[in-house]
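One protein chain omitted, others in place.
Our next item is subunit A:
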């Protein structure tokens, strides 16, 4: 029997890739190897409804029955420590050796660590279900939670903690929250919602000292020279891709495992996709990016699976991301920093979309925020316009009574 397809990382991307192999009609062996002990699950609820709810239910991507039916050989609690590209084998932590014909690396990313917090037990990070359980257990009513980092994970956790009755302080060293990739107008709406909920957001701060009480796990911080005491300190300052097994085996790494537009690495038998991979974004002239986004992980997993079956398909998707905080939902299609001018469209009384246009008038991104799913439909239509390289007239984009669907037909 041939060794078949092996996928390392049983997260969003790896799980979707295994299912896609079967959907494409591949009949040989498929092995999915994951370091975590859980069945593949969705991460987004961990910082949102999951964290705010009474218990963190695991949102499983594919349960054991579905994986069995698809004849996926699932190996959990198994970490791949080495790739031998000449022998086409993997080594597991326990010493076991697994051969492969084609390999997909879907190893994801891990939280970036704060050097100052090393060795301080009271400081926690969020990436996995187990991390979320540990945090959730400490969100007691009236506890003071300090969150370092005003990015999505920090802010979503701030919303969840405040909904659970905690007092929350968000500490951001940048001049505003969500500096990376989110327009200030949208960040302002999010900051106001936190303000209404009693969350204190402090931007442009410098944190000079951090100590912990080992018995209570309380953390004491010195922020701009003044002391802050926190019952729990959560660090959310970004993520770093899990590239070590790739680079150790000599694969090219460039802010993520380097792949081409087909998700192939520098070794034609090895593919990489999802949060761990950097790839050329065709819609922006091949600009190399690494995305940390849920739909991207799914799409790239499925694309890599098709190309492991030699379909030779190119990546063409538009990046897409969402975040939920309180009753607000934000969605962004495309990369905002590709735009040079902005057109604003009101969606009802309390929602809006910003269209980001390149110098030549091409629509390159759209970002929006509002209660519930107020902006979803228009962001989706904008995404289709972006994918086509459309140059929609600014006055039409701004006019709330012009249906975006009509611009698609143009």
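Everything below uses one rule, namely that a residue touches a chain if its C-beta (ideal position, glycine included) is under 8 Å from a C-beta of that chain, and two chains touch if they have at least 3 such contacts; residues count from 1.
Convention: contacts and distances are computed from a predicted model.
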Just go with whichever of "Amino acid ABC transporter ATP-binding protein", "2-oxoisovalerate dehydrogenase subunit beta", "Rieske 2Fe-2S domain-containing protein" or "Iron(III) transport system permease protein" UniProt uses as the name of the absent chain. "Rieske 2Fe-2S domain-containing protein"
Contact with the hidden chain (one of A:38, A:85, A:202 or A:295): A:295
Absent-chain interface residues of subunit A come out as 16, 19, 42, 61, 66, 294-295, 298, 302, 320, 322, 329, 372-374, 376-377, 380-381, 405
